[in-house]
Structures are given as C-alpha cells and as structure tokens.
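Of the protein chains in this complex, one is absent; all others appear in place.
Think of it as A, B and C in the order they're written, each chain with its own count starting at 1.
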Amino acid sequence: MCSPCHRRHGREICSGVRDSRPMTTSSARLDDADTVTLVQAVDAALEAELAADPRVVLLGEDIGRMGGVFRATAGLEARFGETRVIDTPACEAGFVGVAVGMCLAGLRPVVELQFDSFSYPAFEQIVCHLARYSWRTAGTAGMPAVLRVPYGGGTHAPELHSDSPEALFCHVPGLVVVTPSSPSDAYSMLRWAIRHPDPVIFMEPKRLYRSIRGTLLGDTDPEGLLRARVIRPGTGVTIISYGPSVPTCLEAADVLGEQGVSAEILDLRALWPLDEEAILASVRRTRRCVVVHEAARSCGIGAEVAAIVAQHAMFSLDGPVIRVAGLDVPFPMFMLEDLYLPNAGQIVVAVEEALR
Amino acid sequence: MCSPCHRRHGREICSGVRDSRPMTTSSARLDDADTVTLVQAVDAALEAELAADPRVVLLGEDIGRMGGVFRATAGLEARFGETRVIDTPACEAGFVGVAVGMCLAGLRPVVELQFDSFSYPAFEQIVCHLARYSWRTAGTAGMPAVLRVPYGGGTHAPELHSDSPEALFCHVPGLVVVTPSSPSDAYSMLRWAIRHPDPVIFMEPKRLYRSIRGTLLGDTDPEGLLRARVIRPGTGVTIISYGPSVPTCLEAADVLGEQGVSAEILDLRALWPLDEEAILASVRRTRRCVVVHEAARSCGIGAEVAAIVAQHAMFSLDGPVIRVAGLDVPFPMFMLEDLYLPNAGQIVVAVEEALR
Amino acid sequence: MDRLRLWKMMVQLRAYDERATLLQRQGRIGAYPTFWGEEAIQAATVLAVRDTDWLFLSYRQNAVPVLRGLPPEQAWAYFRGDPHSFFDPSQFGCAPQCVPLSTHLPHAVGWAVGRRLQGGDEVAVAFFGDGASSEGDAHEAMNLASVFRAPVVFLCTNNQWAISTPFSRQAAVDRLSARAAGYGMPGVTVDGYDPLAVLGAVAEAVERARRGGGPSLVEAWCYRIGPHATADDPSLYRGEEETALWRQREPIGRFEQLLVGDGLLSPQEVDAEHERASGAMRAAGHRLDSMPPPTGEEMTAHVLAVPPAPWPGNLLRRS
Partner (left out) sequence: MDRLRLWKMMVQLRAYDERATLLQRQGRIGAYPTFWGEEAIQAATVLAVRDTDWLFLSYRQNAVPVLRGLPPEQAWAYFRGDPHSFFDPSQFGCAPQCVPLSTHLPHAVGWAVGRRLQGGDEVAVAFFGDGASSEGDAHEAMNLASVFRAPVVFLCTNNQWAISTPFSRQAAVDRLSARAAGYGMPGVTVDGYDPLAVLGAVAEAVERARRGGGPSLVEAWCYRIGPHATADDPSLYRGEEETALWRQREPIGRFEQLLVGDGLLSPQEVDAEHERASGAMRAAGHRLDSMPPPTGEEMTAHVLAVPPAPWPGNLLRRS
C-alpha cells in the first residue's frame, strides 16, 4: 500500500498522488508579476512546477530553444536543460504515447500540442491509453499528464489552426478537461493540473494569449479550480461560457446592462466534469439561460449544458435555452472568422430570444 | 461545367454527382431474400453497389478472402476480384487516406474499419481531409466515400471492441452520420450512402448483426433515408433512439403499454444532420421526451436532442427531458456490459421520471 | 545460461495456452488469442532481461506476466471480461496487454526515457507483430527511440499472418529487420522457434541498450500455427499444408530433443514436467471459476483517482 496515495502499487516513486504542497507564485522572469499576459502566466506556471517537482518534464515540438511557437515555454530549456524540456520530432501520436510511458515511469509529463488540430493525430493515444490506463491497471498506474492544447480562432491563422475540439475530449471518458479565461486562472489552473493525479486536457484560449493581462495568485483553493465561477453576478439571465468566449460575453453583458438587462456570466472553467450545481443554481435564480461557445454546435458543450438544464431545471425556466455556437462547418478561412465567431451582438440577440 | 453535378470541375469522371439510378434488390447469395440478418443486408448492399457501379471499391483489413471479421463482405472478393475488394495492411490512417485519394481519382471507396475503436487512428484523416476536402476545393473534389464502422457493445468482445463513437463524428463538421436499426434500413441506407456525394460515416450496430431478421426493400425514397422514422406510434411519451438501442426501446414500450403508457418510438437514423422537425413534431404531440443511447452521456447525441428540444419545444413539454445513456466511463469489461447498457427497465424508469 | 529454466518456462506457457483454449471451448472464458508456437520467443525474452526491465505486450503475449508471477487465473480473467484481471504493471514489470496495434510502442520509449532521466539503467522490450509493423505508431516509436537513444528493444514476432493477411500483403520486404537501418539502429532476424537464437539476439540488444548504445530491432521469424483467435477460422484464407509444415518445427519438441540429446533431460522428465505444468494450469482454471464476479460499482472504479460526484451518466439507476 502506497501511503500517500492509498493505492496498492509497487512503484518506487508514486506519481499518482495528489500534491498538497502549497503553490506559491514564482515571479521570476516576469516583467511585472502583477500584470502578465495569459501566455506569460502559462510560462510562469510551467516554470514554477518544473522548479517545484523534479518529476515534471515538458515535451513538444519546438518548445526548447525556441520556447514554443507561442513562446509559452520561453526560457525554460535554458533554465532546466534539454532533459526536462524536450524537443520532440514531429509525431504527435508518438510523443503523447511517450508521455503515457513517462507516467508509467513515475514522471509527470506536460505535453504541448502545437495547435488544436494537431491533437487529432494523437487521438487514438489519448482515447485508448491516456484516458484508460488508470482504469485498466486497477488504479495502480495513474496518468498524471497534462496535454496543453492552444485552441480556438480569431488569430488570423491558417487552415486547421483555429479549431475548438474540447467537446471531443469531454465525450471521451477518463479525461479531465479544463480551460481558463484569464491569466490568473491560467496560472493557478495549470499548476493545479500538473499536480492533479488524473490526465488533464488543458485547453488554452490562444486568442487571449496576449490580449488580456492579469495578476497571478498562487495560493487559490485547488479544489475550487474545478468549479464554475460567476464572473459577473446578475439577475435577469444566465450566460454560460468558457475560455475564449468569456470576454465576448462580458462585452455583451455591458450592452445588455445599458438595455436594462442584468446578465450573470458563468465561466465554466472545467468542461468535464461540468459543475452542474453552479449551472443549475444560477439558472434557477435568473430563470433564463444562454450558452456561448465557438465550437461547432452539434454535440458541443452547449448541448450538454442545455441537456442538464432541460433535465433538472426545465420548470424553473421562463424562456427557451438558447445556444450561440459555431456553425457546423469547418472553421472558415480567416477573412470570414469574425463572421463565424460568436460576437456580443449575437449574444444580445440570443438573450432577447431567451427573454421572450 | 459538369452537366450531371452542376459544378465546375475538370474531372473526366465525375464522382460527386448524386446517383439517381434505381436501386433494385439484389437477392443473389442471400439464402432467403425475404428474411436476412443485418450483416447479410450489409453484404447484399455492398454486392449490389459493386455490381451497379464500377467506381465502387471496398477497402479494409481482412475484407477479402476472409470476408471481414463479421463476414460483412463474404463472397465479394471472389465475385469482384482483389482490385475492387482490397485487403489493406493494418494502418487505418493510411487506408482512410487512400480512400480520400481514390475519391480524387473518381472512385467511390467504401472502407471497413474493423471495430469502432479502430476509427481513432484514422481520426486526423477523417477530420482534416475526408470532412474538409469538398470545402477546400470549392466543391470541385467531393468525397463520396463511406466509412463503415461496426459499433457498440453487447457482444462479449474484448477491450476497445465495444465503443460508440458516433457523437464524435457528429461534432466534426463536414460528415454525414447515419445508423440503421434493421436489416431493411441497413440495406437501403448503405446503398444510399454509397451513392451519396458526401462522406458518410455508416455506423453498423454490431449487436444487431445477427440478432434480428428482416426484408430487403430496394426502392425506398432515397431522400427519406435521412429522415427519422416513427417505428411505433404513441401518444404519452416520445422515446428517441437509434441503432443498437432501438430494439431495447421497443421492449420498454411493450412494458409501458402494459402499464397503460403509450410510448412513441422515434428512430433517428441520421445522427447528423438530425431530423429536428420529426423530433419536435413528436415531442410536441406527446409532451414528454426520453432519449436513449449507449454512448457516454456527456456531449452525446442525447445532449444534442435535449438541447434542440430545450430551445424549440420547452413550453410544449409537461416533464423534463430524460437521458438514458452510457456512463462517462470506458466501456466496461464485458462481464459488466449488461449493467452498463441501457435496458428496458431503465427506460421504463426514465419514462416514469419524464411523466412526473 | 540456464537452458532448463528456459525450457520450463516454455512448457509453462504451452500449458497455459492449451488450458486457455480449453477454457474457451468450455465457455469459461470468451474469445482467446492463442500463441501456440511462440513460446520460445516469449520465454527467451523474459530470460534475456533483468527483473527490473519492463516488457510492453500485445494481446498475443498475454501470458508473459504469468512468467513473472501473475496468477494464471488472473490473466485468464481478462478473457472472461473481468476487470479483476487488471494488475499493477510495476509489480510484474509488464504493461497491460495492448489491443490497438503498436500503440504501446511509444509507451516503451517513454518509460525507458523516463527511467533513464531518473538515473535508472533499465531497458524496455516492446513486442509487436508483422501486422502491427504497418501502423504509424510503430514508425513514430522507432524514430523517437533512435533520436532519444532510448534503451528499448523492439521485438517483432513475425508470424507471417495478421488475421487473414499474409506478410506478403503487409509489407514489400523480405525481412522487417530491414527497417532498422532507416532509423540508424541495428536490426536482425532470428529463428523464432529457436529459443537460444532469440535469447542471444535479445540479450545482445538489451545489453547494447543498457550500455547507452540505443535501441535495436529484433525480428523473430516464425509462423502463426493456430488461428488468430478462437473465433477465427483459418480455412477461409489459407491451406492446411503450410501450417502443418510449420507445426513440425514448433519450438518445444525441438528444444527437448536438443536437451535430451545433450543429456540434460530424460524423456521421462520431459513428460513429467508437461504433466506438472498442465496440472498447475488445471488448478488455476478452478481458481478462475471461483473468482468472485465484479460488481456494478466497479464500473467507475479507478477510472479517475479523483472521481466526480455525482458521476455523469446516471450511475444510480443501474445499481
């Protein structure tokens, strides 16, 4: 019996145990620890965990000397060396599989998939192994890996660099799926994810990498990070969203406020498991519900949220549940992306429908 | 301008045009054309299309001499030769990619993926190419391919041979996803799918391959095959399902009938696009809604159906929308599969909840 | 090198395999992939490595953990669809048998790199088949291993069949070991029915890996004498003659002739050992029958170390 994790396994180093050391903010290498961008927050979280735990290693394409195509690992190879910040050949299935093997060896790999769509070649490894290994070893071989997936549109990127595959991962049992919408959440949630004993798909809203600044808080309640958060309280309608669409929802709430509608914004943060309690509590209070995301509509997160509401809070509602979601089309070439992405105007129209 | 398909392309042979030749029943090689199993219906449909159209070729592991692990291609290599019924090496991404290339060459490949989970290695090819090729060639290079995916549990199969990945494909824009629940639908829908100019994911409920018999009807309305079908009319509750769960729903309807509840069973048949009209019409009539499938609950087809209802028919409902779905866990080892799979008893309980 | 120990392991594997086939026929387990004839490859490999080295297995090596102490009934429980078959990889130095072809090969690389990063000198051996060699993951793993100079031995059991697909339709080379040069690693093909040949080749590759010489590819050439699995009917796709020919070359009888000839064993001892092994497996079969079945609660067990509450998907309605 392994004493820290209460499981029966013979590993020398237990990588499956939840880490309860305090998370203190590392301000090293941040120009201004108080106002950092989201991508700097990611970098800082990786640095803090690399420093705190020798079992943490990073893997990915171009993450070493170059610091990643988004510079989310800038400076880390220089500080921790190329045995802990590992540039891989271009083979996503292969290096996600390597991460699975590293977990078996007691490490805690953090993998960068360069862009959303480049998670698809690793899909089999994710579904068949990362998500199932703990289960098919009776819990003796946990997978405390993190897959970092920069996702979403709005960056004028080429084909297949703007996808939002989060719902695919939520439909795959055995994965925890989270996404921050601010630098401080990115920092705390990533550090939490790296310490978490289960595999975490960490979806990074790349549109927000440099567009917003925030403060890093090290010591947030780790359990709380899986809970949804009311980021603006309101009384007339609940707008539920996550990641890159959250700032758009805030914008819409401003417009609605001018129109006399008090909108509550709920940032889901964890997409699997969903915080049903928070969703239902808010919806029951406001009696109206709109869900916003840029991923395709069919079988997306919006569908799941709407289904939860339809099962548990239908008779608390005074209006239909409206989804503002991506069209069911390939993410368009970027001249059209502003038309594709949910915008504040569409959210306002959706709220009007929900208020009818 | 290509005259049959009304598109601008320079191909010699247009593979993108919808085929309007009549579909007549081929009774060759069926012991009894009137009562065949679902897997025999698949075989017969493949045979009929191979015979009708020289552009049709089959690809897959062990589909040739052996006739496939389920015998769904039995006899076809012997009749059509190994240039049209092609055994491939074990490389799903590769041979789905080959099918994409064959479409470019004017063929109509029908690919067998041996089991549900072996679609995962081909995921990138499906999402990035099969689903997007028509779009990124301005409609000049259609992908009239069919991927046949035997899916679902209940067959006492080993690990990773019982998955239900249909919702993953529904979330990927650019694919048509259909699934039959009877031999006659299997036959007509597969022939339709092979003639359809867009890529079709043809999900075959392997639990039903040999458990039910039916009649083959060649000349059904091809457009109608994308519509949901009321397979048992009722007035008190709508039970919406598809594929392998349909017989279970019928069983539940019998039990409910004895309890004085008249259940309408709607077989979706097409999972993308969903027949919203049929869903809403039935739900508005019965004012109660239960959705049944064995795939994981989160972001499944049930979520999408519930969300459609919550948006468009919420105030026609007298009870919550209840989902009877798989747990969000890896499909269990088969000693537990009967506990995992939705059964008639659970559906009855769900209906009771929906009727509260 | 203890040839008698090697032989006893082969006999144990044979007894396990034949008993499993019987259990399947009696309906006590479900479909079972027999490895009849591949005992030399598996036993020799286990002997060629240290206990601390890990083995990464496909379904065809389902008895290898038994050679390292897993009770046979627990291994068989897998084939009756019982999650109680799941074991701790670190206890036996064996990853669980892998169903999707070649997908465990990158795991071997990651494990080997991970152990080295932690200062260990362990080696990983990854088993895969001729069919599995066509999968992209096989390529990615071999390339990754060679770039990382990972201590991994890629051990290909080329039994010339992938279900119904003959090797000639799987690859257009005579020997898969020819792939090794493309990764800058040594590659060799040995007679998979000769345990000493396999042992020598694997031991050499393992030692090279341990010394920091990087990965190798060892191809064990043989023939899938049995069906793909109990549900398979090879008469659909191949003739009996070739199989009969290879059956005569099967490794155990051949090795016993050698050992008897060398005076290490008497024919009586041979029979006695088979008898003993078979009896042990019969007893294990009985223990299998009395293993308690899993309960519904076990469906969510161990999926996550930190389970969500409630578990999405209406668990309660099931129990």
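Annotations for the structure displayed:
Here, a residue touches a chain if its C-beta (ideal position, glycine included) is under 8 Å from a C-beta of that chain, and two chains touch if they have at least 3 such contacts.
Keep in mind that what you see is a predicted model, and the values were worked out from it rather than measured.
Although one chain is omitted from the display, it touches the following shown chains in the full assembly: A, B, C. From the set A:F118, A:Y187 or A:F202, the residue in touch with the chain omitted from the display is A:F118, counting the whole complex.
Of the listed positions A:V42, A:V57, A:L160 or A:A253, the one in contact with the omitted chain in the full complex is A:L160.
When the omitted chain is restored, the residue from B:A99, B:L216, B:A296 or B:M333 that touches it is B:A99. Residues of subunit A in touch with the missing chain: 61-62, 64-67, 69, 87, 89-94, 117-118, 120-121, 156-161, 296-298, 323-330, 332-337, 339-340, 346, 349-350.
Subunit C meets the missing chain through residues 134-140, 143-144, 146-147, 149, 169-174, 176, 178-185, 214.
For subunit B, the residues in touch with the chain missing from this view are 5, 7-13, 16, 18, 57, 83-84, 88-89, 91, 93-107, 109, 124-125, 128-129, 134-142, 173-174, 176, 196-198, 272-274.
The working rule: only the chains that are shown with their structure count from here on.
Averaging C-alpha coordinates per chain and comparing to subunit B, the farthest chain turns out to be C.
If you average the Cα atoms of subunit A and of subunit C, the two centres end up 38 Å apart. Centre to centre, using the average C-alpha position, subunit B and subunit C are separated by 36 Å.
Distance from the subunit A centre to the subunit B centre is 32 Å, each centre being the mean of its Cα atoms.
Along subunit B, residues 93, 117, 120-121, 159-160, 296, 298, 323, 327-330 each make contact with two or more other chains.
Within subunit C, contacts with two or more other chains are made by residues 83, 99-100, 136-137, 303, 312.
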